[in-house]
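Removed: one protein chain of the complex. Kept in place: all other protein chains.
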Amino acid sequence: MKRALVIVLLAIVAMPLLAAMAAMPRFGSAEQPAYTHVAKRYLERGVEEAGAENVVTGVILNYRGFDTNGEVTVIFTACAAVIAVLAGSRNRQDQREAASSVPESLVVRYVVRLLAPFIALFALYVVLFGEVSPGGGFQGGTVFGALLIVMTVAVSRNQAERLLPLRIRPWLQIAGPLSFLAVGTAGVVLTGWYLGFPQGATAATRLMLMVLEFGIGVGGATVIASIFWRLGDEA
Amino acid sequence: MSIVGTVRYAAAAVLMCVGAFFFFVGTLGLIRFPDFYSRTHGATKCDTVGAGSILLGLCVLRGLEADVLKILAIAAMVLLTSPTAGHALARAAYRTGLRPWTHRIGGGESDDA
Partner (left out) sequence: MTLEMSRLFDAGLMVLLVLCALAVVRTKDLLAASIVFSAYSLVMCLVWDHRGAPDVAMTEAAVGAGVTTVLFLSAISKTVRKEK
């Protein structure tokens, strides 16, 4: 009796849902509101509304800032967990000695040293110009993290690690979520909404986007390099 | 198309064909050469000469524009990094004790890694 009632109730709930499903445009068809209205709005008015010339950046950081906030938090939490798991052995000094038994190649070291400033500059460019040209915090941060890895391999780990002092490294690792927190709070002050951006391409919007990109970039670079160093620590 | 344009177009085409040729030959070497060292040698030629002349061809095609500087920067990057990568590969192989192939063609077995 009770089961029959549940089934009837479920059927009653299911009917409007299925009817709504039937009225929806076919999955993946070009008639979907996401394509006809949302994407159109983004493309037509994204530049003036979101304050970023690169519409992708505008969508990711401004229109869908909440999604990105959650995403960044999840990713950096996961990376922190990976770093914590890898932090098994602590006697780094001995292993570092053992690892450097093969002398480094002079050629590789020279070329890496020669190219390092340019790679760093490119990473910075990708981060800070993410709102104008393709790229952004995550891409630029990854490039910088890769540079740190190359420096570790070809030059010396100490020299690479000195760029991210151990004292402030935990803060650098969570720079992404922190920058979202800062910009979100700024949004509360400016517009009354968490992560609310002022309308249009004002200086405040640009600054907020830049802080977000920079935070994600610093966090990404630090996390990638930290995971690599921790992998090297393990016996 | 003016004479200058035609010449420029032809020069760009020649440079790019040279690049494609070197890529083809380098890839052939990568597949056909007997041991690690000679294969690395072939692969590195691909990148330096092949990519270098294709990029030069693009420069010629583009003419005097700001983009050319970017292409030249890419070319400089490739010219620096590719030989370095080849060197690092060969060095690592030598350090780990891989012996170069010294047999004569047609006799003896090669010791690939």
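Going in written order, the chains are labelled A and B, and every chain counts its residues from 1.
As a convention for this text, a residue touches a chain if its C-beta (ideal position, glycine included) is under 8 Å from a C-beta of that chain, and two chains touch if they have at least 3 such contacts.
Note that this is a predicted model, so its numbers are computed, not measured.
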Per the touch definition above, residue among A:Q32, A:T142, A:S156 or A:T191 touching the missing chain: A:T142
Of A:A116, A:V211 or A:I227, the one touching the omitted chain in the full complex: A:I227
Residue ranges of chain A at the interface with the undisplayed chain: 54, 56-57, 126, 134-136, 138-139, 142-143, 145-146, 149, 224, 227-228, 231-232, 234
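By definition in this document, only the chains that are shown with their structure count from here on.
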For chain A paired with chain B, centre-to-centre distance based on mean C-alpha positions, whole Å: 35
Of chain A, residues touching chain B in the complex: 102, 105, 107-108, 111, 114-115, 118
Interface residues, chain B side, partner chain A - complex: 77, 80-81, 84, 87-88, 91, 95
